[in-house]
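For reference, the structure is listed below as structure tokens.
The complex is shown incomplete by one protein chain, all other protein chains being positioned as in the whole.
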Amino acid sequence: MAEALEGKAYACDVSDPAAIKRAFAQVREDLGDVDVLLYNAGSGQFGLFEEVPDEAFEKGWQINVRGLLQSTREVVDPMRKKGAGAIIVTGATASLRGKPFTAAFAQAKAAQRSLAQSFARQLGPEGIHVAVVIVDGMIGTDDQSGEEGSLRPSDIAETVYHLATQPKSAWTFETDVRPFKEDW
Amino acid sequence: MAEALEGKAYACDVSDPAAIKRAFAQVREDLGDVDVLLYNAGSGQFGLFEEVPDEAFEKGWQINVRGLLQSTREVVDPMRKKGAGAIIVTGATASLRGKPFTAAFAQAKAAQRSLAQSFARQLGPEGIHVAVVIVDGMIGTDDQSGEEGSLRPSDIAETVYHLATQPKSAWTFETDVRPFKEDW
Amino acid sequence: MAEALEGKAYACDVSDPAAIKRAFAQVREDLGDVDVLLYNAGSGQFGLFEEVPDEAFEKGWQINVRGLLQSTREVVDPMRKKGAGAIIVTGATASLRGKPFTAAFAQAKAAQRSLAQSFARQLGPEGIHVAVVIVDGMIGTDDQSGEEGSLRPSDIAETVYHLATQPKSAWTFETDVRPFKEDW
Partner (left out) sequence: MAEALEGKAYACDVSDPAAIKRAFAQVREDLGDVDVLLYNAGSGQFGLFEEVPDEAFEKGWQINVRGLLQSTREVVDPMRKKGAGAIIVTGATASLRGKPFTAAFAQAKAAQRSLAQSFARQLGPEGIHVAVVIVDGMIGTDDQSGEEGSLRPSDIAETVYHLATQPKSAWTFETDVRPFKEDW
């Protein structure tokens, strides 16, 4: 992955269904059908449930779950025609458990993981690989060495890239990544 | 549990925040503060994700997650003052995994379980017991013997009653119930 | 459970197959066939893996797994004839995860839980209820109030008793118990 890669960015508020439609229409116009969707739009308000309004629980759900659902609807038909494609979702430790301060975030991530699992079981036999990466730890920057105990984004990307290119006889649904120093 | 018990029913659409507020206001007026909340409002549309509209995913979330959140907000303050209370949530196998036909339902139940876990971890030390019962199997009727392989509602109720009355030195967060004949 | 109950104790080293045979033979002679087996023989040496000899890993396995297997062999035939019976196993948080200091103990408890699950799935349809209670926290004494944050043995026993008497249309395989104050 040392070669220079060119990318294009499209701004999109995934809590807004119309914005999702617009963004994918533009992507298709510029680049054609989507072969690999990395759904990395995680967000959530942290705090005890009494400190977080109902709206933040809902927004968390919209971003993590409805956005994934709608994005999948935008990309799945061409993938089905080709019998190929990958949808990789960024999860978090909160995908696996709820804690007091993550009440709003964790419910959304747990729902997202469940939805990805439904997708994986349905779409796998059609040749579309759906996977979840559970990121467990603080995400740092690529300037860091990794020795300080946070995740380097490009190191996470190595695993996402691996998943997106796995041969179909041995597909992963769920994998976790964490810093070697992490206490878990 | 053989003695006759009198109960009162209050109709409430738990996907409607105003209805939840009204129902609990009425309950408080008639019966006083809530000591035990059994959140048994499970619902969801079944089908492959392409057969189920976005709205049904959202409705599932409103019923299973937002309704639990709002109901908990209605009952938690008096429980905190007493340092006692129980909130028992009815889960399902879908709380633990997503399948193609349960996409909309499972995401909502997974989120609900996560929220209950956040509640349990926060409220336990305050003396409020939060638990989830994973119901794994078809629910039948009390007329049945149990031999045919479905769950009798009153047999589920035995376990819910047990949870609601557990001494606080040994509280359960999660328990599963299934017919003895169930293939799992 | 306030009435006085009489019990009989039989000493048995469950890591010794001959001792298990002798103990159950004596029980059968004195009391008849076993209707309910509570397998509460948990033990393990704690420490980092380099501090614990191979023999302690093996002993942990013998006590938690082989002992359960052999005890089940001793009681299962009469239970099958009656189409009724219960085998309840005491698990621990270590049944669900391995930590550095629990290496020897956790591997044995994880194996025990797995074995109980195999038993439950096979014997359930024959009318024999197999369950695991995950005890998560320090076990104190019945003299304590529960307010100090440890499990009172008789409070654990309430849940075990509940499991052993559940109606067969709604059997639990796994349930956790922990002090209300526990940080988990």
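We just call them A, B and C in the order they show up, numbering each chain from 1.
The rule is short, and it goes like this: a residue touches a chain if its C-beta (ideal position, glycine included) is under 8 Å from a C-beta of that chain, and two chains touch if they have at least 3 such contacts.
Fair warning: this is a prediction, and the values are worked out from it, not measured in the lab.
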Contact list for the unshown chain, restricted to visible chains
A, C
Among C:Q26, C:N40 or C:Q122, choose the residue that contacts the chain missing from this document, as touch is defined above.
C:Q122
Which residue among C:P78, C:G98 or C:G127 touches the omitted chain?
C:G98
Those residues of subunit C which, in the complete complex, touch the missing chain
17, 48-50, 54, 57-58, 61, 65-66, 69-70, 72-73, 76, 94, 97-100, 102-103, 106-119, 121-122
Touch residues of subunit A, complete complex, unshown partner:
121, 124-125, 127, 129, 140, 144-146, 150-152, 155-156, 158-159, 162, 166-184
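What we mean here is this: only the chains that are shown with their structure count from here on.
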In angstrom, rounded to a whole number, how far apart do the mean CA points of subunit A and subunit C lie?
40
Touching two or more other chains - residues of subunit C
none
